[in-house]
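A short worksheet on the structure shown next.
As you look at this complex, bear in mind that one protein chain is not there, while each of the others sits in place.
Which chain is which? They are A and B, in the order written, and residues in each are numbered from 1.
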Amino acid sequence: MTFLGKLVPAPLLSAALFALWLALARSTSVGQVVLGLGLALAVPLLTSALRLTNVRVRRPLVVVRFILRVGYDVLLSNFEVAWDVVRWRWRRPRSKFVIVPLDLRDPLGLAALSMVTTVVPGTVWSELALDRRALLLHVWNVGDEGAFVARFKARYEEPLREIFE
Amino acid sequence: MSALLSGAIAFALGCYAVASVLVVIRLIRGPRAQDRVFALDLLYFHAMLVMLVLGIRHRSDTYFEAALLIALFSFVSSSAMAKFILRGEVIE
Partner (left out) sequence: MNQLPLWVEAAVAALLVLSGLFVVISAFGFLRLPDFFLRMHPPALAYTFGSWCVTLASILYFSMIESQLVLHPWLIIITLSITVPVTTLLLARVALFRRRAAGAADTPPPLTLRRDS
C-alpha cells in the first residue's frame, strides 16, 4: 500500500466528513477548513478497526442513476400509500409477506438494499436469512407475487450488484 | 412575513400537533411494546419537524441544530429501546 493509501485509508469517508464539517460550521474560513481536514484525516484512521471492508464503489454513474430512481420510487410509493390509507375504510390493500431470493452477497450492498427497502414506504425489510440467500419483505400492496419479486430484483438488486460486486 | 406564509406555517404546526395527538393515542393503546417504541420514535420525529418549521418562522438558523440533535437522540433512544425489548439488554 502506498504512503497516501495509508494516510487516507477511506477517501470517500474522509471527503464526506470534510463536507459534513464545513456544512455544520457553515463557513469556509481557514480555521474551519483546517479543523475539518484534521477530522477527515484522523477519524478514518482511528476507526479503521470498525470498518469490515473497504468501500470500493464502481461506476459512479450507476450510483447516481440508482439514487435518482430510488427518490422517484419513494415519491410514487408515498402517494400510493397515502391514498390507500385515506380510503382504508372502503378498499383494503393486499398486503402480505413476500420472500425474495437474493443473489446479492456483498454486506455493503445488502446494507444499501435494506436502506432502500425501508425508506420506500411500500416495503418493510423484515428478515434476512442467515445464509443471505433470501429476504422476507412485508409489502403494502402486492397483486402478483412473482411480478413483484422480478421487478424488485431488476430495479434494486441488479444496480447494487453492479456497484458493489 | 406575508399572511400566506404565516398561514401555511400555522397549518403545518397544527398538522404536527394533531399527528402527535394521534400518535400519543397509539402510544397509550399499545398493544405491544414495539408499538410504543415506534410511537415514541414518531413523536421525536414530529418534534424535529416542529423545530424546522419554527426555524422558518423565526428566520433563525439555531433551530436547525436543535432539529439535528433531536434526530440523533431519537435514533439512539429508539434503537436502544428496540435492542432492549429484543434481548432484554442494551449492550451485548
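Criterion: contacts are C-beta pairs under 8 Å (C-beta built on N, C-alpha and C of every residue); 3 or more make two chains touch, one makes a residue touch a chain.
Keep in mind the model is a prediction, meaning the values are calculated, not measured.
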Displayed partners of the chain not shown (whole complex): A, B
Sites on chain A contacted by the missing partner chain, in the whole complex: 20, 23-24, 26, 74-75, 78, 81-82, 85-86, 88, 95, 97, 99, 114-115, 118-122, 124-131, 133-136, 138, 140
Absent-chain interface as seen on chain B, which is shown: 2, 4-5, 7-9, 11-16, 18-20, 22-23, 25-26, 32-35, 37-39, 41-42, 45-46, 48-49, 52-53, 55-56, 59, 61, 64, 67-68, 71-72, 74-75, 78-79, 82-83, 85-86
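We adopt the following convention: only the chains that are shown with their structure count from here on.
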Geometric centre distance via CA averages, chain B-chain A, whole Å: 23
